[in-house]
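Could you have a look at this structure, given as structure tokens, before my questions?
Other chains dropped; remaining ones untouched in position.
So that you can tell them apart, the chains are marked A, B and C in the order they are listed, and the count of residues begins at 1 in each.
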Amino acid sequence: MEDLTHFDEEGRARMVDVSDKAETARVAVAQGKILMKPETLERIRSGLIAKGDVLGVAQVAGIMAAKQTSQLIPMCHPLAITGAKLSFKFVEPGEIDIEASVKVHGKTGVEMEALTAVSVAALTIYDMCKAIDKSMMIKDIYLAEKIGGKSGHYIHG
Amino acid sequence: MEDLTHFDEEGRARMVDVSDKAETARVAVAQGKILMKPETLERIRSGLIAKGDVLGVAQVAGIMAAKQTSQLIPMCHPLAITGAKLSFKFVEPGEIDIEASVKVHGKTGVEMEALTAVSVAALTIYDMCKAIDKSMMIKDIYLAEKIGGKSGHYIHG
Amino acid sequence: MEDLTHFDEEGRARMVDVSDKAETARVAVAQGKILMKPETLERIRSGLIAKGDVLGVAQVAGIMAAKQTSQLIPMCHPLAITGAKLSFKFVEPGEIDIEASVKVHGKTGVEMEALTAVSVAALTIYDMCKAIDKSMMIKDIYLAEKIGGKSGHYIHG
């Protein structure tokens, strides 16, 4: 291959090679919230949203999104997660807190899976309520805790 | 079908029937941001993140996510979007602002597509920088503007 | 291209060309059921299945599956469906009936979307209860009704 110019390997993207990392038990917990009008919260709580049971649908959406993470985040490694759960808390007067916890036995962590689960759960809440409240805001999505892997135990803050 | 109990149509989820809505030109603009350490911002800006060109990858991820929205958000209608773009702004000392704009000619709007694009772009930034900064926080994702459809022109705030 | 043998167009698969068909309003309704032990039905009804709210999850799964139909069924045309809903009925002592209704304004019908929604909802019920009842059986999935398109109004039976 004569007459060519090298173009690659200067700041361009790759999926980092984790082939030689050990498989260990890993857990990641992510949190986030969505703010809304108090009457929107009240209608979610009392099951009066036309599209259906908001948090039930958001929970399924978040868990399914955790499984699709590596197809959404380009440089994220595919992982066969071994557990995922989401929980929600109503915070008066107009906030729902979301927490996702994901587990895997693998070479890389599941931070992105947990963060993606929270994000998609929040987006689903937005979708189901937007007919009555377009001003909802998704806030403060972050990694709350991470266990396992070379970098050890991480707790936010 | 004797001897049965009705279980459905009380608060359960459905994809709202939009069959009779008119197809109109629609635009949605969503915004959000991700906070990080100043040195993380500096490394993104100077192209020193090991996984590659952070904003370039995030931009592709956001646009591809806009196209997958109806597969992530359970009650969201599938739409053949006609345009999507994302832009980023560095805000000193440690913030990147993200804006996504999506268009369609259809029976429902593209709010969810724009919000999903911003969310996945932010998650991609997190993924590419998490080796050096696990404390990044995704904040303030909201619908900034919406044009078209029965509800007319909406501007946040 | 000399010296070749024609191999194609004898019974092989194609996605039938519907380019010249008119776009019309279409509805399809599919039905099916899943048989189980009476105690399994009782536990679903009383919310005692460890994996969660069985019919709530099955409903979301069925609606999302309707949107993925053309990616599962090889020769099925992609369609932007405009509405989808599922309902369930408990039939004593050990049967749940499932009905899915899907709408579109398009060149082909949504029979496959409705049948896929019922099938995936039934599979989801199986998945969520299989720890306590592996002998469940999915039965009698069929097209109950179809409106629109050249072939007109079809009612099963």
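To be clear about the criterion, contacts are C-beta pairs under 8 Å (C-beta built on N, C-alpha and C of every residue); 3 or more make two chains touch, one makes a residue touch a chain.
Please read these numbers as outputs of a predicted model, since none were measured by experiment.
Assuming 3 chains are placed, give the number of copies in the entire complex as this structure defines it.
6
Methods note: only the chains that are shown with their structure count from here on.
Looking only at which chains touch which, which shape fits best: line, ring, star, complete or other?
If you draw each chain as a dot and join those that touch, every dot ends up joined to every other.
Chain A-chain C contact: same residues or different, taking over half shared as same?
same
How many Å are there between the centre of chain A and the centre of chain C, using C-alpha atoms for each centre?
29
Chain A to chain B: how many Å between their CA centres?
Whole-Å distance between the two chain centres: 13.
What parts of chain C, by residue number, touch at least two of the other chains?
Where chain C meets two or more other chains at a single residue, that happens at 56, 59-60, 64.
Report the residues of chain A in contact with chain B in the complex, numbered from low to high.
My answer: residues 11-14, 16, 32, 47-48, 50-53, 56-57, 60-61, 64-65, 68, 71-76, 111-112, 115-116, 119-120, 122-124, 126-128, 130, 134-143, 146, 154, 156-157.
What does chain A use to touch chain C in their complex?
For chain A paired with chain C, touching residues are 52-53, 56-57, 59-61, 64.
Write out the stretch or stretches of chain C touching chain B in their complex.
Those residues of chain C that touch chain B are 25, 45, 55-56, 59-60, 63-64, 66-68, 80-92, 97, 103-105.
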